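With one protein chain withheld, the remaining protein chains of the complex are depicted in position.
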Amino acid sequence: MSWLDTSIMNTRGVARGASATTHDLNEAAQGTFHFTIGPYSAPVLTVQPGDRIVVETRDAFNGKVNTEQDLPSKVLTMPFVNPQNGPIMIEGAMPGDTIAVYIESMAPRGPNPRGTCCMIPDFGALSGTAFTALLAESLPEKVRKIDVDEEGVYWSKRVTLPYRPHIGTLSCSPEIDSINSLTPDQHGGNMDLPDMGPGSITYLPVRTEGGRLFIGDAHACQGDGEVCGTAVEYPSTTTIRVDVIKGWKLEWPRLENEEMILAIGSARPLEDATRIAYKELILWMEAEFGYDKWDAYMMLSQCGKVRLGNFVDPKYTVGAGILKKYLAP
Amino acid sequence: MSWLDTSIMNTRGVARGASATTHDLNEAAQGTFHFTIGPYSAPVLTVQPGDRIVVETRDAFNGKVNTEQDLPSKVLTMPFVNPQNGPIMIEGAMPGDTIAVYIESMAPRGPNPRGTCCMIPDFGALSGTAFTALLAESLPEKVRKIDVDEEGVYWSKRVTLPYRPHIGTLSCSPEIDSINSLTPDQHGGNMDLPDMGPGSITYLPVRTEGGRLFIGDAHACQGDGEVCGTAVEYPSTTTIRVDVIKGWKLEWPRLENEEMILAIGSARPLEDATRIAYKELILWMEAEFGYDKWDAYMMLSQCGKVRLGNFVDPKYTVGAGILKKYLAP
Amino acid sequence: MSWLDTSIMNTRGVARGASATTHDLNEAAQGTFHFTIGPYSAPVLTVQPGDRIVVETRDAFNGKVNTEQDLPSKVLTMPFVNPQNGPIMIEGAMPGDTIAVYIESMAPRGPNPRGTCCMIPDFGALSGTAFTALLAESLPEKVRKIDVDEEGVYWSKRVTLPYRPHIGTLSCSPEIDSINSLTPDQHGGNMDLPDMGPGSITYLPVRTEGGRLFIGDAHACQGDGEVCGTAVEYPSTTTIRVDVIKGWKLEWPRLENEEMILAIGSARPLEDATRIAYKELILWMEAEFGYDKWDAYMMLSQCGKVRLGNFVDPKYTVGAGILKKYLAP
Partner (left out) sequence: MSWLDTSIMNTRGVARGASATTHDLNEAAQGTFHFTIGPYSAPVLTVQPGDRIVVETRDAFNGKVNTEQDLPSKVLTMPFVNPQNGPIMIEGAMPGDTIAVYIESMAPRGPNPRGTCCMIPDFGALSGTAFTALLAESLPEKVRKIDVDEEGVYWSKRVTLPYRPHIGTLSCSPEIDSINSLTPDQHGGNMDLPDMGPGSITYLPVRTEGGRLFIGDAHACQGDGEVCGTAVEYPSTTTIRVDVIKGWKLEWPRLENEEMILAIGSARPLEDATRIAYKELILWMEAEFGYDKWDAYMMLSQCGKVRLGNFVDPKYTVGAGILKKYLAP
């Protein structure tokens, strides 16, 4: 028996883990990619709870950085970066429900060097930015093209990094806002959380009928915080399975994997993202795992795990987690 | 000669200060109010540069808090607060231009007590909030209804405050995003800056054709920072005159009045809002007033003025200004 | 009758405004200046409540920047900057009391150009710093020497700024810590608040016997926030009068002038400094001016005044104030 059988998705989702139709959301099926996540775009696909979707994601540069001479400042036009597949409608998802997204697999696609990492002017954690507005000169603009396969990320002659893919941007639509795909918030968005890879289930709050799922921004690997502003961005074939959990109303995204559950917050300053994540985790432990609120608070002070997604996006993202073994009754 | 004759609006705007048509954007003409500011809503009015518009704004509670027993948690549904008039299209405004909005006058409308101030649960600077997420009990929910006329704001038997009205929320549309009317950002939005009252000109960057001007959120008076989260919110008849400055490309809103110019930034944490405002002011002094960048930086360290708009909204707003007399050649 | 007669200092201080001895704390009397504020240094002077002290302060660069070629990185050695006069013991001041410091006058001393403003590498609000640690190149290092007299600050051919002096650093000793003179905190310290000039009374919490008053860091003028990191720093002859308010226990410094009372907070991020200031002001209004806490909170949201001291020091400083006329019973 897989841990999935006891996951929230498979025990509380409409499909109860039953397998169903597989849909192919390739580049052609997608057609127009989206750069803002909201209720105003036309659905590209409608699926049933339990369905599998094979998605061809583009890299965050929309495929425009192909050599180390393709400088972002030349080839990109803001805000048209981080293209998203979707919106995918899930039948039966209504405001107040939650959509579960299980990532089955992520494979690289396209010719090598598929991977791209850039230092983009006035972007990144150790640079002045549009928000931390300074008078200093920008850092140098740099592009690295990197070979990526399912064995590794070939960073340099000296270093090969493990292939540890994850989805950087995963969202349900906000109710009335439409939010650019660079920003994470209560709807999910550009969280850049390395835990959101194959073998994880992300739970997203539904705020419009059908949920309007968006997905994109595959990373072949990423360090905690995505310090320079970009991961090893690459085009992927990502296979997900989706379900709907009726009546589970979330304020913020959550995540589950074999070992732990994780609540996710996105805000500035970084301590506020961390506060959100821990508070949501405590309320979750209280509501569903039989913990007294203050006991949960004090116990997490001894065993809570913090995952830093990004501290470079317009909001920063943090996950706060607890090992499932401590949740057993 | 009025100072307006030498303002940026009247010297560089298309209309050059010439008077023109007056439009009446009353409640009936507005019809549906808006709670998100973006490119997806239908225009309510199209005007020429130089035109005057008389706008009937609703209060931030959409008129639903009429007695001190109308608790926000009962009568309001998020995110349907802070209703906005518009979008108003200004002929000839194109991306890369700037719209100038001169506020001629603001008069209260509707029966007294017209003014409303609330303490809303989990909102306000001295409370835990959705972002500064804490485990503390919410502060008590409270409503104050206040008589307002053009002579004063009758806060209590002990205190009458001066009537110093301003517009809390003033925006051009973002290019692809649609942003709820509670949030300030590069498009303007919910800045809550007390300087934005009669006698001020606000400059807003145009990012979509026609600019798509939104206006709302009149305050009969407001302290620096709007510390409890709300001002004396009231329905107003606000008269504005608009113009277009071709080819003046701004990153953030700016403001001008008889005495000073002000650059405006919105961000969290608050120092980042202040950094944006000062940086924009320095670049403005360099680009248009013959200042060396470093001289401007050092001189503002001696004479810069900081205005705190709000430190309660999803982003905080700060203006950084300099007296016009120091800009004379 | 002067407003001083009704000030907290003169109505509640031990001396009740009575005139007393004048002490001369000139350079020779001071001998060794101090760069850290705490309980471990030897007192330089003991005075009675009500006494006047004429203090020769040095500039923040300890007099080492005498020409525009004296670069701080060459002539200064950290942490030996911002020299302080003191500690001055005030007879009868005990932990739990408050020391009042009325600034009577501030006169420039020494030969012109007496004033100094510098851009110091990796310091200032629009630069990466030791705390906002970035990889960008430092801003250029620059020194401006400026003529200063009691008529004006002669910034440039184009601009003469008014002479509006204030004391940047004013402190009682912490109980057990010793804090460098660049940092503001609960003991006062390097607040850089332009309101702290002649005609103001600063109230400082006493945490050790005698209070151990330190003073220094005169500024001939300063903009809100001290954005480049330095004001027009100059050597001064500053005349203060001190008193002790028995049993008035403060957590943070406070200030009073003819028009307003002000609570002062120092913290990072900047919103926390502002929160402290407003909270202290509300508690003050509740404890001493007959205000209900929630009424004070909501009313300050309509009429509170925020003063930004610095947003460049290791902690940022904000004052929150209310006009005295709103405090009348």
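In this document, chain identifiers A, B and C correspond to the written order of the chains, with residue numbering beginning at 1 in each.
Assume contacts are C-beta pairs under 8 Å (C-beta built on N, C-alpha and C of every residue); 3 or more make two chains touch, one makes a residue touch a chain.
Predicted model only: the values in this text are computed from it and were never measured.
K.L.:
Touching the absent chain in the whole complex: find that residue among A:12, A:52 or A:144.
P.N.:
Hidden-chain contact among the options goes to A:144.
K.L.:
Have a look at A:65, A:101, A:218 or A:231 and name the one touching the chain we're not showing.
P.N.:
A:231
K.L.:
Which listed residue, C:205, C:269 or C:304, touches the chain dropped from view?
P.N.:
Once the missing chain is taken into account, the touching residue is C:269.
K.L.:
If the missing chain were put back, which residues of subunit C would it touch?
P.N.:
Residues of subunit C in contact with the hidden chain: 35-36, 38, 40, 79, 130-135, 175-180, 251, 265, 267-269, 272, 275-276, 278-280, 282, 293, 297.
K.L.:
Across the whole complex, list the residues on subunit B that are touched by the chain not included here.
P.N.:
126-128, 132-139, 269
K.L.:
Kindly note down the residues of subunit A that lie in touch with the hidden chain.
P.N.:
Considering the whole complex, subunit A reaches the absent chain at 117, 119, 124-126, 139-140, 142, 144, 153, 155-156, 158-159, 161, 221-232, 268-271, 274-275, 278-279, 282, 294-295, 297-306, 308, 311, 316, 320, 326, 328-329.
As a convention for this text, only the chains that are shown with their structure count from here on.
K.L.:
Kindly list the shared contact partners of subunit B and subunit C, in label order.
P.N.:
A
K.L.:
Mind checking subunit A against subunit B and telling me if their interface is mostly the same residue numbers on each side, over half, or mostly different?
P.N.:
Both copies touch with mostly the same residues.
K.L.:
Between subunit B and subunit C, what distance separates the C-alpha centroids? Give it in angstrom.
P.N.:
34
K.L.:
Report the inter-chain centroid distance for subunit A and subunit B in whole angstrom, where each centroid is the mean of the CA atoms.
P.N.:
Taking the mean C-alpha position of each chain, the two centres sit 34 Å apart.
K.L.:
Going by the touch rule set out above, which residues of subunit A reach two or more other chains?
P.N.:
132-135, 269
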